[in-house]
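The complex appears here without one of its protein chains, the remainder shown in place.
And then subunit A:
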Amino acid sequence: MTQAEIKLCSLLLQEHFGEIVEKIGVHLIRTGSQPLRVIAHDTGTSLDQVKKALCVLIQHNLVIYQVHKRGVVEYEAQCSRVLRMLRYPRYIYTAKTLYSDTGELIVEELLLNGKMTMSAVVKKVADRLTETMEDGKTMDYAEVSNTFVRLADTHFVQRCPFVPATENSDPGPPPPAPTLVINEKDMYLVPKLSLIGKGKRRRSSDEDATGEPKAKRPKHTADNKEPIPDDGIYWQANLDRFHQHFRDQGIVSAVANRMDQIFRSLPVGYNISKQVLDQYLTLLADDPLEFVGKSGDSGGGMYVINLHKALGSLATATLESVVQERFGSRCARIFRLVLQKKHLEQKQVEDFAMIPAKEAKDMLYKMLSENFISLQEIPKTPDHAPSRTFYLYTVNILSAARMLLHRCYKSIANLIERRQFETKENKRLLEKSQRVEAIIASMQATGAEEAQLQEIEEMITAPERQQLETLKRNVNKLDASEIQVDETIFLLESYIESTMKRQ
């Protein structure tokens, strides 16, 4: 794992799980597989803290464990899985677009808790939905269950590996850690549950400020006493399936853009008929993007979507646009030229791009120094004398993609750090405004006069308000940038993965 990735993981873990989990997590990412005692010793944290942290990490599928010989259990962190945390909002939003609010909340609960049983998810989501509904209305468990089943059928949620049931009682001592198994066909099997019930609305008298325990809350409510029907069957969000969806979305939107162009170039008044569709497909197949390939004429021609090529095109487009935004349109022109012609000499670049030599040189070296373009040597003579060697500029898409990906990780780390810095700077002000809001809310609940509310609001002066506004704007901008960079990361990672698989 590169330094940039480790730094990013550290920031993510710290933001979502606190410093202790971060310390343990980062240590495991750096050092690989280690047993409990060694972790505690190397990080200098108490054994209890390490245990707590490991429980959290395992629950969230960020760390796995393995039993080695002599009963030693070793823990290993999954760096790439930690980086997925950046994408949580996108997964949840996708679920919303596909399965509406119910789906959204199911996926959200699964992501927030790592893994849950179906009954727990259904209950929690029903409660949450009921909160948002009008008074008197409740959400039925059956509806939530249905959505859950649909999510499982389309593979967006999957079962976690489980402890295999041992038929014969173990003669020796139980193993220090269970070995979890799962096979393909079980992964999406929904247990037969009859969940009957409705969501419960939280009564206002129970509402306390968060974090403070309720007095004399009964320790064991009725729910705990009932046997859970699907005990031991846990579900988690299937991130790969979401990734497939994103990838398809990306390709579809790229093609749609293309179709738009083609469509606009056709005369107005065309009504789409089967023939025209055929023509469209032929156009697409001939299109230099090479998204669609024609393979055979059976059934009127079979069209195949060439996924690898599609991903390659998307990655290339990303690179082009980065060059354009960073270096300007002339550089972009040179870049596209070299991309198209594969290998070009210095002279040829100047000629084809129609850019004066000095500028062309300057731009080429700028791009070279940032590793978008690379130099390829082709010796004319066996002794590789420099005066008799060709030096060609070329774009190696794979390595350029890797370089850009690495930069993306750094960018996000910087964005997160800046956001944390901004928030810390204004911590006092933020707390003050939160307190004021809380006071206003409680006063409104008890029915206060307008004048009193006015007075409380004035506790925050105008320049302070200004400062808060600026802070909010900045934080929003930084957050939105993070989301944007993550989309680029997804594209590049998909391309790199697809390329590595083919080799």
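In this section, a contact is a pair of C-beta atoms (placed from the backbone, for glycine too) under 8 Å apart; a residue touches a chain by one contact, two chains touch by 3 or more; residues count from 1.
What we mean here is this: contacts and distances are computed from a predicted model.
> From the names "FBD-associated F-box protein At4g10400 isoform X1", "Transcription initiation factor TFIID subunit 8", "RNA polymerase III subunit GL" or "Short-chain specific acyl-CoA dehydrogenase, mitochondrial", which one matches the UniProt record for the unseen chain?
"RNA polymerase III subunit GL"
> Out of A:Arg81, A:Arg336 or A:Lys432, which is the one that touches the chain we can't see?
Among A:Arg81, A:Arg336 or A:Lys432, only A:Lys432 touches the chain that is not shown.
> Which candidate, A:Asp101, A:Glu143, A:Glu320 or A:Glu370, sits in contact with the chain we can't see?
A:Glu370
> Kindly state which of the options A:Thr2, A:Ser100 or A:Gln444 is in contact with the chain not pictured.
From the options A:Thr2, A:Ser100 or A:Gln444, the contact with the absent chain belongs to A:Thr2.
> Looking at A:Leu398, A:Leu430 or A:Ile456, which residue reaches the missing chain?
Checking the options A:Leu398, A:Leu430 or A:Ile456, the one contacting the hidden chain is A:Leu398.
> Touching the missing chain, which residues of subunit A?
2-3, 15-21, 36, 47-49, 51-56, 58-60, 65, 67, 73, 88-90, 92-93, 108, 112-114, 162-163, 173-174, 176-178, 180, 208-216, 219-220, 232, 234, 325-328, 345-347, 357, 360-361, 364-366, 368-371, 374-377, 379, 382-391, 396, 398-399, 402, 406, 410, 432, 435, 461, 475-477, 479-484, 503
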